[in-house]
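To start, the structure under review is shown below, and the notes come after it.
A protein chain is absent from this complex, but the other protein chains hold their places.
The chains carry the letters A and B, assigned in the order they are written, with residues numbered from 1 in each.
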Amino acid sequence: MFGRSHAPAALVAPASLYVAAAFLLPVAILIAGTILPGGKLSAAGYVRFFADPLSLEVVWRTVRIGIVVTIVCIVLGYAMALAIVDAGTKARGQLIGLTILPLMISPVARTYAWVVILGRVGLFNNLIVGLGLTQQPFRLLFSEGAVYVGLVQLFLPIMVLPLVSALENLPADVVAAARTLGADWFTVFRRLLLPLTREGLVIGGTLVFNGAVTAYVTPAVLGGTRNLSLATLLYQQVAVTDDLLAAGVVATILIAMSVTASVLLRRVSTSRDRALTRAR
Amino acid sequence: MRAIGRIVLGVAFLFLIGPFAVIVAAAFHGGDTLTFPPNHLSMRWIMEVLANRNFQTSFVLSIVLAIAATLAALALGVPAAYALVRYRPRGAGAIRGLLGSPVVVSGLVVGLALLHYVVVPLDLPVTIALFVAHTAILLPYAVRVVSASLVNLRVDIEEAAVLLGASRLTAFRLIVLPNIRNGLLAAFVLGFITSFNEVPASLFLTGPGIRTLPIEMMLSMELVYDPSIAALSTLLTLGTLIMVLASERLLGLSRYV
Partner (left out) sequence: MFIRTLAIAACIVATIAAAASAEDATVVLSSYGIAQPQYGKDLYSPFEAQCGCKVVVDTGNSAARLAKLEAYKDNPDTDVAALSDASAAQAAKEGLIEPIDVGALSNFPKLYQIAQDPVGGHFAVGYTFYATSIVYRTDKMPPVTSWQVLWSPTLNKRIALPDITTTQGVPVAYMANLTFNGTMPDMKVGIAKVTALKDSAVTYYPSSAVATQLFQQDEIWAAPVGRFDWPNLKKLDVPLAWSMPQEGQSGGMNVLVLVKGAKHKALAMKLIDAWLSTEVQTALASDLVDSPANSEVKLAPAAAEILVYGPEAVKSLHLVPPDVVLANRAAWVADWNAGMAH
């Protein structure tokens, strides 16, 4: 009944055409513009970018931020997901709701909260000075560390949700069976849980890495102008110099980073677990 | 084991949600400058923020934009999701990839590209560009959420309707739509909130008197050192909370995310 028909083409056409025309086309022109300045094929824009030591610093910082935030989110996220799944079916729904909640709140508000907490006269410093742990308050804001904290808070829920989903889909008695057969918790984790939740890890990891690398608000507010990431560098270049070629180069590198990460991370998830998770 | 789990969750949620409590407390400080903890409480900054003309204008723009973009994304996304789930055509994977692509690219790039290749050359008002950008950004969410609810809807009810003489369109209208109503509403709420909070794409797409609320907030943050931003954040958080809790209660929002 839903076999061959011209209907599907007509139904997906508007959305597909829209994405192609309103989104892909302008972005493609922007990318093309970086190798065709003034209509002639040239890598001058990229040469200029990579020759500038500040640019390289920004690229490495962005990659570093992506990797650190992703790893921290994986570790914390896995712990949270295990705890949520362990909590029993009734509490699970509420806990998932509680996890989704921060995602809905404006990133500007979320980042501003960290300004209040990490500032020199903010909550954290007042606490540790008040408790006598240290004489002088710490400089926490306008640092790469502050960016890590802000981004982890932003993306942790995104890591937790696919993991919970993956853990929930495990056949119910698998863990119990393994324990009965004598496996300790570490072995259970390494040989059983990790491989079976690989796809969830990949989905979450990709979303978190992409998000961390392309984030704007958090590095802008918590990192300051001395800790530029590719996104804040892009904004600065467009807003201050109106150099479309330079901005296009930064934008292209940003896109390349996201795409590479997505492709690489997808390779990690193999077809083996797809067969297993499908057997629900 | 459960105990460790409880501790982990306690710490985790303190980290995730604690900062909002801080902001809410800071919002009620009555003094002139941002202070935490607040040493005398007052509604002063909440009232000032509500009366601020710039915030009011941006708020209206953000609301209108969010509604319009979400409706547009659903208008495009629902048929696409339906086709992908029911017909499973060849190249479905590629189409899904295409429709999901705006998620991979930073909103900054989208905003920049639209500004330089659409707004300026065509002398288009910035509001249109905002609408176009937000719709593109929301489309992947619309497709994903609606697909999820369509997958759970049994095909045989539709088939029965068609067999009994209904046209495909009527079957869609009378059978499918009511049954995925919750999914649609969830998609609407998700899209609305995503558009309302959107920053990167909206960053370049500003003009005289045209700024979405998050952008207005960010720029304000650089200029003021009083609790007004905390007050505004508190109001927005409250609004979002009410929306999400209501959706969770009425629609089971968490099932679709």
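In the analysis below, a contact is a pair of C-beta atoms (placed from the backbone, for glycine too) under 8 Å apart; a residue touches a chain by one contact, two chains touch by 3 or more.
Remember, it's a predicted structure, so these values are computed and weren't measured experimentally.
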{"item": "Visible contact partners (per top-of-document touch definition) of the missing chain", "value": "A, B"}
{"item": "Sole residue of B:Ile67, B:Ala92 or B:Met243 that reaches the chain not shown, by the stated touch rule", "value": "B:Ile67"}
{"item": "Touching residue (missing chain; options B:Val8, B:Val103 or B:Leu219)", "value": "B:Leu219"}
{"item": "Sole contact to the chain not displayed, among B:Leu34, B:Ile193 or B:Leu235", "value": "B:Leu34"}
{"item": "Option from A:Gly45, A:Gly66 or A:Gly119 whose C-beta touches the chain left out", "value": "A:Gly119"}
{"item": "Residues of chain A (touch criterion as defined above) contacting the omitted chain", "value": "52-54, 57, 119-122, 137, 139, 141-142, 224-226, 238-242"}
{"item": "On chain B, residues whose C-beta touches the chain left out of the figure", "value": "32-34, 60, 64, 67-68, 71, 115-116, 120-121, 123, 125, 127, 206-209, 219, 222-225"}
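The criterion applied here is as follows: only the chains that are shown with their structure count from here on.
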{"item": "Centre-of-Cα separation between chain B and chain A, whole angstrom", "value": "18"}
{"item": "Residue ranges of chain A touching chain B (in the complex, touch as defined)", "value": "1-2, 5, 7-9, 11-12, 14-16, 18-20, 22-24, 26-27, 29-30, 76, 79-80, 82-84, 86-87, 93, 95-110, 112-117, 121-123, 126, 153, 156-157, 161, 210, 214, 216-217, 220-221, 231, 234-235, 238, 244, 247, 251, 254-255, 258-259, 262"}
{"item": "Residues of chain B defined as touching chain A within the complex", "value": "1-2, 4-6, 8-9, 12-13, 15-17, 19-20, 22-23, 26, 34-37, 75-77, 79-80, 82-84, 86-89, 95, 98-99, 101-110, 112-114, 116-118, 132-133, 135-136, 139, 143, 155, 159, 162, 168, 193, 196-197, 199-200, 203-204, 214, 217-218, 221, 229-230, 232-233, 236-237, 240-241, 243-244, 248, 253-254, 257"}
